[in-house]
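Encoded as structure tokens, here's the structure I'll be asking about.
Note that this complex is displayed minus one protein chain, with the remaining chains in position.
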Amino acid sequence: MSIEQLSIIGLASLVSISCSLCGVYLVLRRLALISDAISHSILLGIVCSFFIVHDLNSPLLILGATLTGVLMVYLTEILVASKRLKKDASIGLVFPLFFSISVLLINLFAADIHLDQDSVLLGEIAFTPFRLLTIWGYNLGPASLWVMGGILVLNVVFISVFYKELKLTTFDHGLAAMLGFFPAYLHYAFMAMVSITAVGAFESVGVILVVALMIVPPATAYLLTNRLFPMMILSIVFGLASSLLGYSMAFYLNVSIAGSMAVMTGILFLLVFLFSPSQGLIMKFLTFQQQRILFSTNMLLIQLLEHEGTKTEKTENTVSNLIVHMKWTFKFANSIVSYALEKGFIQRHDDRLLLTSFGREKAKRVIVMDA
Amino acid sequence: MVKPDRLTDLECAVVVQDLTVAYKEKPVLWDIDLKIPKGVLLAIVGPNGAGKTTLLRSIMGMIKPAAGNVAIFGQSIAAKKRSIGYMPQRGTVDWDFPTDALDVVMMGRYGHIGWFKRPSVNDKKLSLEALDRVGMADFASRPLNQLSGGQQQRVFLARALVQDADLYFMDEPFVGVDAVTEQAIIELLKELRNQSKTVVVVHHDLQTLADYFDWVSLLNVRQIAYGSVADVLTPENLKITYGGRSSFLMHNPVIT
Partner (left out) sequence: MGLDVLSLNYTLSIVMAGSFILGISSGVLSSFAVLRQQSLLGDVISHAAFPGITLAFLWMMTKDPLGLFFGALVSGWIGTLLVKSIVTYTKLSMDTAFGIVLSVFFGLGIVLLSYIQRLPTSDKAGLNSFLFGSASTLLLQDLIVMGLFCFIILVFLGLFWKEFKLLTFDTSFMSSMGFPVAKLDMLLTILLVMAIVLGLQMVGVVLMSAMMIAPAAAARQWTSHLGLMVFLAGFIGLLSGCIGTLVSNAIPQVSTGPMIVVVISIMVIISLVFAPHRGLVCNWIKGYYHRVNIRANSILMNMLLFSESKTDPYHCHQLSALVAIGRGPSLRTMLQLKRQKLVQNPQDDLWGFTELGYKKALTLKKSLYSQSHEH
């Protein structure tokens, strides 16, 4: 593998790790589409700052981008607070405007620099090896690697310093406010963090595919675990896997690297969506029958318990009544009865059904569980 | 007053048999038997999560039950859609929707109008009359978001009235309503009852229960008690109804 390929893979890895880290909180806070809005909005900051400094590598660009990201969030919240528009419409109005203005500015004034429409949408991870950072004449390797590395460090520091607070504000906003954690400030700090990460990632993969790297790996991880820390680790794993697989796919098929990475996040998501042991579609489909039997057995047990010792018990608690009452087929009623017999919940005397003491306990537990 | 178990099906507006409704694996309603005679004002009472709205919606065929049957005037729900009037909870819609009071009331006619047709002059006339009945005639062209909570509730009531039904279902019509509106609504419901229409109301307030209603069903997943207000509203029954979901198992249903 050549040094060029290595630096591309390195950058892809850094981008995907940083995005996954932010993304976990975006997904948990139900702010997934804010990442879309932010990644579109930062372009305005980048373009405006560029007109000031005329240098695409200036750190001022990151600052300007972060500011516009946060400004977009603020504007949306003002619109919502004015009660003239709902939240989704407000988001959907502000970021296209920001994005349109920046594209027009690029169209009009920056056509000759390499900030063109295509690189905005597609990123230019393929050019990574050719933009080198040189300080006092020393070649320090690709500049993007340094920038993205710095952003990753910032992410890690931010999340470890505010881990407790982030966790609390994510899961219980009201409690966090009561305990004096200023969830609003933390929210904006977090939005700034997302913006910074988006700026770094945007250069590599473009505006829209940032969303894939931020949202899809954490969403995939969330289908496998409910706990915060494992979810972070898993989403980093998925992020890394998609960038590596995506790069190989792009390499062998000679197609867009950024696009391939996004497709890979999607394929991994699809696999987990289908095969996850707890949330997977196939597992759910397989357990559907099982659940139906369990539920029907519960219904049977409660029915028996309710009519136990009543005058109508002899007619109510019979197999034939089940068929009429529950609208079960003869076959299904028999399969439920034999399942309950097998589990030792009931006894059968011809048509009549009686609860065992074990079955009675189970029935009561089912009812109490609902409370 | 007739006892519920002596009612013949012919005397009933609604007959519910062994109705069980489940959400995922949990029963929300369990084995409900309910015979609602024609021309009564019935309250369905129970704690939060008792399945009151679910019962209403299953009777109207909006939810598919896991078991049991519902008959409306002796027929299936689908055949009797036109004889049902419904007033959902006020909180279920967006009151910033761009329309006026009259237009919302007119929606009650949509079931009668049929596909591809517009509301006729007659539909408009009926809707204006309904608005007048609830004391909202002056607000016909008022945008929805300029109505108070009580006025919104009256508009919903007018919409149910204009459905010209024999059987009305109302989900918490008194929630978030001022005293004047509450009185106006209950007067109208009694008037409907006196025209031998049947009115089923999900109700919250135990204080007003005896004043407002003839019949009551105490509900907590299962039907705890059902009958005339005087017979059913005993401290014992209320304790079972509001005493948590596990306690009802210890008691047999009280049908008076």
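In this document, chain identifiers A and B correspond to the written order of the chains, with residue numbering beginning at 1 in each.
By our rule, contacts are C-beta pairs under 8 Å (C-beta built on N, C-alpha and C of every residue); 3 or more make two chains touch, one makes a residue touch a chain.
Just so we're clear, the structure is a prediction, and the values are computed from it rather than from any experiment.
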item: Neighbouring displayed chains - absent chain, whole complex; value: A, B
item: Residue, one of A:5, A:100, A:160 or A:248, that touches the chain absent here; value: A:100
item: Given B:38, B:81, B:124 or B:204, the one touching the chain that is not displayed; value: B:81
item: Missing-partner contacts on chain A, residue numbers; value: 27, 30-33, 35-36, 82, 84-86, 88-89, 91-93, 96-97, 99-101, 103-104, 107-108, 111, 117-118, 121-122, 207-209, 211-212, 214-216, 219, 222-223, 250, 253-256, 258-263, 265-266, 269, 273, 279, 281, 284
item: Absent-chain interface as seen on chain B, which is shown; value: 57, 60-62, 78, 81, 84, 86, 88, 92-94, 97-100, 103-104, 107, 110-111, 113, 115-116, 118-119, 143-145, 159, 163, 169, 178-180
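Quick note on the criterion: only the chains that are shown with their structure count from here on.
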item: Inter-chain centre distance, chain A versus chain B - centres from mean C-alpha coordinates, in Å; value: 41
item: Residues of chain B that touch chain A when the two form their complex; value: 18, 20, 22, 24-27, 30-31, 66-68, 221-222, 244-246, 249, 252
item: Parts of chain A lying in touch with chain B, wherever the complex brings them together; value: 291, 294-295, 298-299, 302-303, 305-306, 310, 325-327, 364, 367-371
